[in-house]
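Chains shown are a subset, placed as in the full complex.
Letters A and B mark the chains as written, and numbering starts fresh at 1 in each.
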């Protein structure tokens, strides 16, 4: 059955936006090291950091018809998350679709397949995270679904989940736990700031984190390098 | 038999050059979604876009002798297309060969193997598209051929074919159909400009392309998200 779910539940906009002050690495740690897409998903240009609500798209291999369908379901602040039902390196998405999404306030794209027109996407500052860059065209022949749960690059994504993406990759925060995770991000960031200052001042992580006793207990041996034979 | 073909037939220079105003994605679509090299072929730096006539080189694995032979066969406006006869990630090409090609007016390199000296190539704005970046040296022990048909990254390339390369990858246009394909590029670009304006104004691709009836005919179902349980 091929389905388009309309008017999905999204987190409050200010909650979703608040995540963009934290990096993917922080969010991933803050929610217990879960939610990361596989590292094959890379940004098409460096320096972007976005957060938004997921509009999900399940697409057949090398067929981008459902992305056109999904555009209509997008609102300002959304991020499109596209997952093919089997491996594809085709170029599903280019500058025309980006123009259309931009006009609706969509913040970016995450796709476990290919993207094209990357020079144009870069020039218009429309960020995308993808498996590859490929100009290979797609067809519009087979249905898929919009706003169903999808597995994208190894991670389950529900419509309305929070997507955070930056140079480190992409992390998904379930909508139900987004507020709690955001608080964890803030707490973690405060703690890291204190540690950073001590590390910059030359203190060792071994001491700050109190690791020496546990290393000794596990049996780590320290030796000086032997003198070199003449 | 190892062969060097001299004085190959090239398209007229103004025809070859005219392709550089179009991107790889446009050219690929304009000639019926054919001609693309596999997406493993990536530019060594972002932002270059070139077109030119192919001088082809068939090389043994990890042996760049024939590239030295090929330089002599190059003219202003050419692009060197290098294909190993079996898998190699060696660094066949660096700054010295680029200096030599540049002095002859060659516009760039496409190679299904490795390139080195990428900092220097970037500084001198000599673009290259390659399978990988590798400083691994090559030998000069075994013959290959110049200006024979080669399969490069999955695509058949004849000497004198038009090569278009940009941030999206590399596309090959057969010399015999280059003029017709160029016209298709222009037509396609005009059509896309009109669509882009409508998309930027907020119209939907679903309406512009008239997709709604066919989606309904195929059985796509639209539903509103159910209310959440308390």
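Going forward, a residue touches a chain if its C-beta (ideal position, glycine included) is under 8 Å from a C-beta of that chain, and two chains touch if they have at least 3 such contacts.
Computed from a prediction, not measured in an experiment: that's the story for all the values here.
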Total copy count of the complex, if 2 are in place? 6
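The criterion applied here is as follows: only the chains that are shown with their structure count from here on.
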In whole angstrom, what separates the CA-based centres of chain A and chain B? 29
Along chain A, where are the residues that touch chain B in the complex? 1-9, 45, 65, 68-69, 71-72, 89, 91, 94-97, 99-100, 102-104, 114, 116-120, 122, 132-137, 140, 143, 147, 159
Per the contact definition, I'd like the list of chain B residues that touch chain A in the complex. 23-25, 28-29, 33, 36, 39, 42, 46-47, 49, 166-169, 171, 192, 195-196, 199-202, 204-206, 209, 211, 215, 218-225, 228
